[in-house]
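Note that one protein chain is taken out, while the other chains of the complex remain in position.
Moving on, here comes chain A:
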Amino acid sequence: MNEDQAKKLLKKSELQATDHFTDSLMKQIEADVEARVQATVPSIKKVSLTIVAVVLPLFLLLFFKTFTFLPRLEFLGYAHRTKLFVVAVFSVLLAVNHLFKLHYSAKQLVKNER
């Protein structure tokens, strides 16, 4: 078989997609787009940064202030610093864990919607 014969034969070898191909594909893509709009998954990076931005000043406040300016919170200034630190760290870890869980379930939701 020479080049021309091969070309002549192969020109007859194109396949056609089924009639509903485009419709079913576009339905899937449009559902994806809609699901993504509905389940706006918060960026884990942004939320983590926000937590750090809020928690860090709080920690500093907790350690270096005696809260004399806020009589109701004055007891914090006299509390055991190590215990306070453990409680604070534990709370932050819980919050981050909760965040990861939320992020994962939101992603699953989007995946299942496809």
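Keep this in mind: a residue touches a chain if its C-beta (ideal position, glycine included) is under 8 Å from a C-beta of that chain, and two chains touch if they have at least 3 such contacts; residues count from 1.
Methods note: contacts and distances are computed from a predicted model.
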From "Abc superfamily atp binding cassette transporter, abc protein", "RNA polymerase sigma-70 factor (ECF subfamily)", "Signal peptidase I" or "Dihydroxyacetone kinase subunit DhaL", the hidden chain's UniProt protein name: "RNA polymerase sigma-70 factor (ECF subfamily)"
Touch with the omitted chain, as defined above, among A:L9, A:L61 or A:V86: A:L9
Hidden partner chain, residues of chain A it touches: 1, 3, 5-18, 21-22, 24-26, 28-30, 32-33
